[in-house]
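All protein chains but one are shown in place.
The chains carry the letters A, B and C, assigned in the order they are written, with residues numbered from 1 in each.
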């Protein structure tokens, strides 16, 4: 009996590969296993190799695994591309339709199951993925009934008959496999899971759910991979709360429309990926200058330019911190797990309103689209804080000669009182031009200085729950591993392996990218011999940020990967050993 | 007799203040004086205080001075706003029309001259600025004839009569002043200048001239302060060379149109200020990814957002280095004088073509609009280098199965051969998507890695003439002053004053901002006790770049000013003393 | 009830004496009072340009945005709080050059805001360059030999984008302009009002006199029917766009607010943001 295994299904895009993986994973999630799935897909609609790699475990896991136990292939290309990932003694189950073959020098077990044929016999070849799932459950020794609930949910609106046929397909797949293999094969039986209910979701789902829970009622956005799921979820959900989503003509409109709506008092967000964020740079400056709260999600993908739109990368870091001309207060947050993505989405909204500035919620393709089991979220941690805005407040008349409200009053904490249009005695002017306390344009040097200082001072007191997630086991470490966003999983998996090889390893995962938590990081760097910054980019952006903010350049080493694929745990282990 | 003095004329915008200063300065430039003029103006068309401060000297000067010798006032506001700048014993000449007064506690000499009245008597009140110029020459002891040449050039197309009248206005102004003062007053007579011919131009003129000389034949741009002069010059000049300028619908069109034209083989530029640059971020990434040469001028102004559009600032540094999602090779150059602006404009074009990447020519409002005497430029230093492009080359047939040219061939120096549309056997594909050597989209990991490495490696060998302008007088310095762009003048003026107070001061002015010349800077920092980075921004951007690239954080101090005005030499001196 | 004086503040506009924008400002202030608005229920959103300064000169909530983006900002304001009256405004460069895409899309989206363009056929603030409304042959700083690009027929264009309210006026006709702005505010949906507002400093061709001579009042056209889209188009084409009055109005089509699925009748800005625990659990369950 084993505690975890890795399963992959592959074939041509548009052939149902996704749903095969999806149904398999959902069923196992229901049984209480921890699932982690990562799709390999490309920038085209139909055709082209796609695969979905799913890790099943009895404990939490957030990284793809080094090797593979079972490969389900709908075409020979899937075998050719993926077979080398299989562990010694791994299993390939291919559709007998294409006469699957495996390289002779590999010790893998090949089974050809007539996926398509069985499905066609049952009525439609579309059900071939169900047959494949059946074969899978035979390998794992899972009862076919495990799938019933999921199959019912998916197909019940098509009628009981369809449900039945699909279950039959699963059964036939299992039977056929058992016949071929002569009963269960060794080493693939999973220990029983805890049976607890968990969500099965991608990072983008968590972010979108966080936004709904955090009070977002309007969104303006333009579709783009890998951000679109956030928009799609809100399109479905916001109407339940009276809210809505506008698909704008471009990202500039999306961002400025969000600014307009936030100014008018509604928590409004937009989301995009690199190209869209690059287009929003001027608007971000407007939010910073006018002190209108704004939350923008950047789901990083392979860059630059259109780059590798369906691949993993973490290369927007610098642009998110420093993009936009001039100087504004801005917060950049980077959740490192799907749970954090949820809570951070809520918190981003709070910070934006409390500090009246743009907040960028940075994620990456692996975190945004990787689908995994997530413990139920804590309702009590969902809190709405609007800072100095109280829309129900009755404002006194002001002493300004025009009756204008001092929306940009210079205060000690740098945060001015905030009112929204419609409030009596709250009239003021908002402008991206430098302005005085009521918002009237002003070029007076002394006023300029005061307003600049006010804006830039407000983040000095930023309260942020856990700016750095730390796993500090050693007072003096050989290696401090540093990362952000989705690399958390792979680093956590590499750590025990490095420890096993005798290294003392600490880990700091940075969640507040800007303003940078230098005070938190300094002692960790001081107490490490080598600092290895693990990043999916080519120039070591986070490492540079560390250097700028903390120093100790000679200690800081880059561990980079930028070929579009996420790190594997073994890569991190190997490269760390090279670097120390 | 003195070697330099400062003169200022002020009044309402749209009243001819600019031309008063202009005529005065041009005449003195012709006499061989070194002129430096800096305008204070605001974001409106007519009305609002404006002034033009002009420094006259027998040696080169590139900074506004601390104090003022002569103030010419067309309204009382001009006196109120500027009188405190006057040195002890300074002179105010106001139009008697508004009954000028000066604060009693100040030791300044006030003369009321009937500018408007004299002008009106001569035919039109428009000539009041000529009367003011006349009064000025009386103070300085300059013969009225000094203006003849300039007046003739400006007014000759309006007829000899107009020229005559204007000269008469000058004469009357001089006469009237002499009558009032009872002959020349002491301490205002300038030593004779060297009589050499120099240009009198703003930084933007020099950049535009550099572009014409450097082979630019097309420009696409959108108007914005303080960049528009570059566009205006090329609009006038390019047709003489068969070229043209398109005023596009926005900056995105400007930048992408420039990319299209550069791709097709014509040196094409665009220019803008912060808001425009923020809009170009996506396009810059396209240039970087497709390896299409591109030169963009950023004339920095007060930010963020619309900010202070007519004021000095240097706050786009980080955005220029790091703006655009993903990672591209990019060069950021920052000339520090008007001469350098010319040569750098030419060089930017060469670097863009040699390294096939975007080059940002960074300037700031003070450098772009400050008008000064410039020694004649060296034709022999104007050289056109197109790198690996030779449009007249005959290409052999390629061995690619489609006959495609390997435009993105992986080469050791990271620079691929370049061809342009229309060339036989040069067909290839260009895309912002990751691509193979012929430009076909490719998601293959190994190819990705190779192409990324190729692109990012090409600037490793960047040859740049003088990446840092150094004034190193001391092996061990108390202070190393570091700056970029227009602060060069003020630093050079502060240095001898600090030396006079006993400090050993070195100066490094950074002209190649990115890739950062860390090797050049390190020894200078090593050998200084304190490094003071002088910048017109609020967050110390250049200082941060120094920290990131060189380290030694504890030594590096910020000397910042961000109220919209340039530094004065005395401010730099004073703050340096505080910081050491 | 507020009078037009309540929409005034003490700021002296920094427009040149004689600029057409002064009357546009006055007309907006009058129209706001005439339709019964209170200053705190009006939001004026503007772009960048001489004209863009207008949001600071009207006493109401004002948002002076960035160049070309007054419309998306204004639409955001309205979506957030449908109880507000929202006026977007700016120059012809702002709306028809850099903002052209937003203008077309705001028209087709038909959110209930009023867009007033101060069309002077030039870039004022940047000191006199050509605009998309400049006539062929017009000499400017950027076209010293005369512009060679066609001027956009903006009123016709609006019709093709699905506009439900299209009007044109002239800044000196304060009475007509005021009443058109009132009609625009009262219109349920997006209203586009193009106002010829002469730039006395940089446009020496399209002057007050020029417009007086060239503009044809629709009221002078017999049987003109502003509900007839085809007639509107024909009239515009026949008169090279130089007409004034309400050119077209569709009084039937509901605004975006009324069509958007699930969009609440209560202003979003006034709603409670908190979710019940029950609802929260339900949302979680959907992922299980």
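To be clear about the criterion, contacts are C-beta pairs under 8 Å (C-beta built on N, C-alpha and C of every residue); 3 or more make two chains touch, one makes a residue touch a chain.
Here the structure is a predicted model, which means the values were calculated and not measured.
Although it is not drawn, the missing chain touches A, B, C when the whole complex is taken into account.
Check B:410, B:423 or B:472 against the missing chain and you find that the one touching it is B:423. Touch with the chain omitted from the figure is made, among C:100, C:216, C:242 or C:288, by C:100. Between the chain not shown and the residues B:207, B:253 or B:352, the one that touches is B:253.
The residue from B:431, B:449, B:552 or B:570 that touches the chain not shown here is B:431. Residue A:250 is the one among A:250, A:478, A:499 or A:571 that touches the chain missing from this view. Where chain B meets the missing chain, the touching residues are 29-30, 197-201, 205, 209, 212-215, 217-218, 220, 237-244, 246, 248-250, 252-254, 256-268, 282-283, 286, 290, 374, 376-377, 379, 382, 384, 391, 401-404, 420-433, 439-441. With the whole complex as reference, residues 97-101, 104-105, 108-110, 132, 144-146, 148-154, 156-157, 159-162, 229-230, 233-234, 237, 256, 259-262 of chain C touch the missing chain. By the touch rule set out above, chain A reaches the unshown chain at residues 14, 43-48, 222-225, 228, 231-232, 235-236, 245, 247, 249-251, 275, 305-306.
Please note the rule applied: only the chains that are shown with their structure count from here on.
Each of B-C and A-C has its own count of C-beta contacts, and the greater count is at A-C.
Remark: chain B and chain C have CA centroids separated by 38 Å (rounded to whole angstrom).
Centroids built from CA atoms put chain C at 40 Å from chain A.
Contact of a single residue of chain B with at least two other chains is seen at positions 43, 275, 305-306. In chain C, the residues that reach two or more other chains under the touch definition are 48, 66.
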